[in-house]
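Left out: one protein chain. Kept in place: all the others.
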Amino acid sequence: MLYSEKVMDHFRNPRNVGIIENADGVGEVGNAKCGDIMKIYLKIEEDVITDVKFETFGCGSAIASSSMATEMIMGKPVSEALTLSNKAVAEALDGLPPVKMHCSVLAEEAVKVAVRDYYDKNGIEYDASLFPNCESCDHCSL
Amino acid sequence: MLYSEKVMDHFRNPRNVGIIENADGVGEVGNAKCGDIMKIYLKIEEDVITDVKFETFGCGSAIASSSMATEMIMGKPVSEALTLSNKAVAEALDGLPPVKMHCSVLAEEAVKVAVRDYYDKNGIEYDASLFPNCESCDHCSL
Amino acid sequence: MKVYADNAATTPMSKTAINEMLYHVENTYGNPSSLHAAGQQAAMALLKARQTIAEYLGCEPKEIIFTSGGSEADNQAIISAAKLGERKKKKHIISTAFEHHAVLHTLKRLEKEGFEVTYLDVHENGLISAEQVEKAIRPDTCLVTIMYANNEIGTIQPIGEIGAICKEKKVLFHTDAVQAAGHLHINVREQNIDLMSISAHKFHGPKGVGALYARKGVILTNLIEGGAQERGKRAGTENIPAIMSMAAAFKEACDNIDENAEKVLKMRNRLIDGLSEIPHSILNGDREKRLAGNFSMCFEGIEGESMLLYLDMEGVCASSGSACTSGSLDPSHVLLAIGRPHEIAHGSLRLSLSEYNTDEEIDHILKAVPEVVNRLRNMSPVWRDLKEGRKEYVIQ
Partner (left out) sequence: MKVYADNAATTPMSKTAINEMLYHVENTYGNPSSLHAAGQQAAMALLKARQTIAEYLGCEPKEIIFTSGGSEADNQAIISAAKLGERKKKKHIISTAFEHHAVLHTLKRLEKEGFEVTYLDVHENGLISAEQVEKAIRPDTCLVTIMYANNEIGTIQPIGEIGAICKEKKVLFHTDAVQAAGHLHINVREQNIDLMSISAHKFHGPKGVGALYARKGVILTNLIEGGAQERGKRAGTENIPAIMSMAAAFKEACDNIDENAEKVLKMRNRLIDGLSEIPHSILNGDREKRLAGNFSMCFEGIEGESMLLYLDMEGVCASSGSACTSGSLDPSHVLLAIGRPHEIAHGSLRLSLSEYNTDEEIDHILKAVPEVVNRLRNMSPVWRDLKEGRKEYVIQ
């Protein structure tokens, strides 16, 4: 099979699909031209992620990666969510095919951008170098 | 099939195999390096071929061509035997594969060389240009 | 319910083809180059297969070379024509942007070797015209290679008209007929085709076998050197069981072209009509000038691979335009060639039917696809933006 059972499980039954109205942080990465867009919505209370939802336009592994990422940060302090790496997402999914690894990168970045949005909205200072820079994105061959 | 039924018949049951002791004319053409040697023995009485035998070292179509050629000249005047063409032999065999056409040429030549031998032995004059010239033989790629 | 609707990728073998293969596996195992009975039996079988294929293509048996499939035939046809051209210092080739990769990648290689290739623009309806070809022909053009029917969107090119022009202009004409053979009436003489590739597994024959038709006088360059098989133009012990099976499948397919097309067309039209009701969807390529069994649509706001995987969960085997597993993340070059923007090209679905499909299966697809499209749109941020007016629909 192209995908692990774990990937297929998260693809078939994605966790936390949807949106959060008036989210405390929202992050959207990727672009439709590349075939992948991920959007993460965070509800944050006292620096803890109390709810998270996602929307994804993308392939099976993009959906599974978003789903897995939301599970991994749910209930976690924001600072911990910031340490979520794409490798951790891919490992939690029992691996991704090499050409699909960028999906886990998108998931990591979507979480980070959502957290940055939360920081920005709340005037919290942060080290900008910790966050993805869209100009450095190389997911597309466009 | 590689060969026609006629070829296979003459190959399976070659006519006139053998030698004629004290033949009136003997012709041998080809060489073992090329993989084909034909030898024709003629018994000639009053310019008529009263008996003919052949020996052949060669492939299926070489054996069949010799066999057919002996049948075609048996009982014929020598002058008629001289008109035997390789095409006639091949046609009588219902055709030969293109790469095997040289076998019918050998049969024609063996008959001619045997007739020449008869002429030579009996001091009969003939037009040398009617007979094969071994130096012009191009059956071998040697 | 299981529905196989990916017949453009490959077809299951017909009973006739399986039986023929099995018969020859058990009875005709000799090597046709061998002189003994087992070998000559194989040689006779080979001859018969060649005659069958030739008869249904309208050519001479010796104009048929058996290959390992469509890709090999495409490669050999194009390389051969290029070598012939090179000798006359003609190094210009005409093709289209939406050929199969077996053609495109061979052309790319020739470009590296100094050939110049004109890729004709494909009209939005998935067609190119004979006039386009005519205009593009130059004094140094050695080959026109244009596919008979496109594998992704199913549109059929005006092969006869192109053939006539090539003949007039004395340019070799190759057509990749892998999707057309067994599905359309082909006559290489009447259509003035010089070189043509076909592949058995697209018409219920076995995989790993195909044929290259090369008009008498068109000297082929070997891709595979060795024994003197196939007039010395393609080495390798002949795969008699597969070749016989291909011939049987081809005969069966050609004998039933009209009947099969009628049946398949009805099903396909039901599908196109039904799925066109999904809002913001569009058919790719001309509605009429297409293979009976093959069509592709784009659905705005969703991505193809996830669509396929959800459809697979519903038992529907379909394909998208994109070569997801091939290591490329780019959308289908075919859909880009007919002018679909990237984001739309990503959301494509190809359904390709055969006469083995049933009306019940069509019902099932008609139920499954809208559900899957909805499900994906409901989790798509792109769709939300469209729906809530933050973005303009590309497909109206």
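So that you can tell them apart, the chains are marked A, B and C in the order they are listed, and the count of residues begins at 1 in each.
Quick note on the criterion: a residue touches a chain if its C-beta (ideal position, glycine included) is under 8 Å from a C-beta of that chain, and two chains touch if they have at least 3 such contacts.
Note that the structure is a prediction, hence the values are computed from the model and not measured.
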item: Touched by the hidden chain, restricted to displayed chains; value: A, B, C
item: Option touching the unshown chain, where C:E63, C:E152, C:D194 or C:E238 are the choices; value: C:E238
item: Among C:D121, C:D312 or C:D363, the residue in touch with the chain that has been omitted; value: C:D312
item: In subunit A, positions touching the absent partner; value: 1-2
item: Footprint left on subunit B by the chain that the document does not show; value: 2, 11-12, 14, 17-19, 28, 31-39, 54-60, 62-63, 97, 99, 102, 139-142
item: Missing-partner contacts on subunit C, residue numbers; value: 4, 6, 9-13, 18, 21-22, 25-26, 29-31, 33-39, 68-72, 74-75, 100-103, 105-106, 108-109, 199, 201, 206-209, 223-228, 232, 235-242, 305, 308-309, 311-312, 316-320, 323-328
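Throughout what follows, only the chains that are shown with their structure count from here on.
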item: CA centroid of subunit B to CA centroid of subunit C, Å; value: 56
item: Between subunit A and subunit C, centroid-to-centroid distance (C-alpha), Å; value: 39
item: Rounded Å distance, subunit A centre to subunit B centre (Cα mean); value: 90
item: Multi-chain contact sites of subunit C, meaning residues that touch two or more partners; value: none
item: Residue list for subunit B, restricted to those that touch at least two other chains; value: none
